[in-house]
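The complex is shown incomplete by one protein chain, all other protein chains being positioned as in the whole.
Letters A and B mark the chains in the order given here, with residues in each chain numbered from 1 onward.
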Amino acid sequence: MRTLINLQTHRREELVDITADVRAAVRASGAQNGLVALYAQGATAALMIQENWDASVPTDVVECLQRLVPRGVWRHDEQDGNGDAHIKAGLVGPSETIPLIDGQLGLSTWQGIFFCEFDGPRSSRTVICTVIPDP
Amino acid sequence: MRTLINLQTHRREELVDITADVRAAVRASGAQNGLVALYAQGATAALMIQENWDASVPTDVVECLQRLVPRGVWRHDEQDGNGDAHIKAGLVGPSETIPLIDGQLGLSTWQGIFFCEFDGPRSSRTVICTVIPDP
Partner (left out) sequence: MRTLINLQTHRREELVDITADVRAAVRASGAQNGLVALYAQGATAALMIQENWDASVPTDVVECLQRLVPRGVWRHDEQDGNGDAHIKAGLVGPSETIPLIDGQLGLSTWQGIFFCEFDGPRSSRTVICTVIPDP
């Protein structure tokens, strides 16, 4: 069963907590056990499992990536000015696969699912959620 | 079929080879072909496929990440003092999906499966192993 999760982003770079959306998609699937495969479309976006207690860690992630992959020094910047966004998206990666256990995501207490925007704001971003039941 | 792999960690940061545990879980499942999806619980832990010949590469990985994500300079450190551990865990990521081929993991000769501890030592860490047979 497949669900499309649509979202908006509001800054050039931010992590958006989509855990509740994924939980709703899993519940709607009715599946109890198996895998939940998540995939972020967009070559300047990614997914990250990260602590969801407050904004500190998501902000730290954005700032750490800004240090590691500075803006404005890449070949691709001559085309689109967003070379850093592509590199960050590739390093973090668009896919995460999470176990489904008795109808619940197999996250630990502090793990949340975050959409990573590296070239926003965007009015429409899509995460594809595929639930594969364990036969 | 799902198996929980439990382990202890002994240092703040280390890579622990869990390849033998995953092999045992796959064997117990009886599945011959399909996918082995692994997921590390804990927002300061991750999984990495890495060379398993000796301790040199796992140690290099820990030291490289210490350079890239230094300790003690993050917003989240005001709460828990482990901001670096969360960032490292998010960048490395908690999920890896490995093909299952005739009852064996589709690893190459030098690829091993490592649990990455970034905020240890911990008396109990969990990796969830889900085997999905190819129907």
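Here are a few things to note about the model shown:
Keep this in mind: contacts are C-beta pairs under 8 Å (C-beta built on N, C-alpha and C of every residue); 3 or more make two chains touch, one makes a residue touch a chain.
Remember, it's a predicted structure, so these values are computed and weren't measured experimentally.
For the chain missing from the display, the contacting residue among B:16, B:89, B:107 or B:127 is B:107, taking the whole complex into account.
For chain A, the residues touching the absent chain in the complete assembly are 1-2, 37, 39, 41-43, 68-69, 74-76, 78-79, 83, 86-87, 89-91, 93-95, 97, 126, 128, 130, 132-133, 135. Within chain B, the residues in touch with the undisplayed chain are 33-35, 48-51, 53-54, 56-57, 59-61, 64, 68, 91-93, 96-99, 101, 106-108, 110-111, 132, 134-135.
Here is the rule we use: only the chains that are shown with their structure count from here on.
Annotation, chain A versus chain B: rotation angle of 120 degrees from the Cα superposition, expressed as a multiple of 5. For the pair chain A and chain B, the distance between mean C-alpha positions equals 20 Å.
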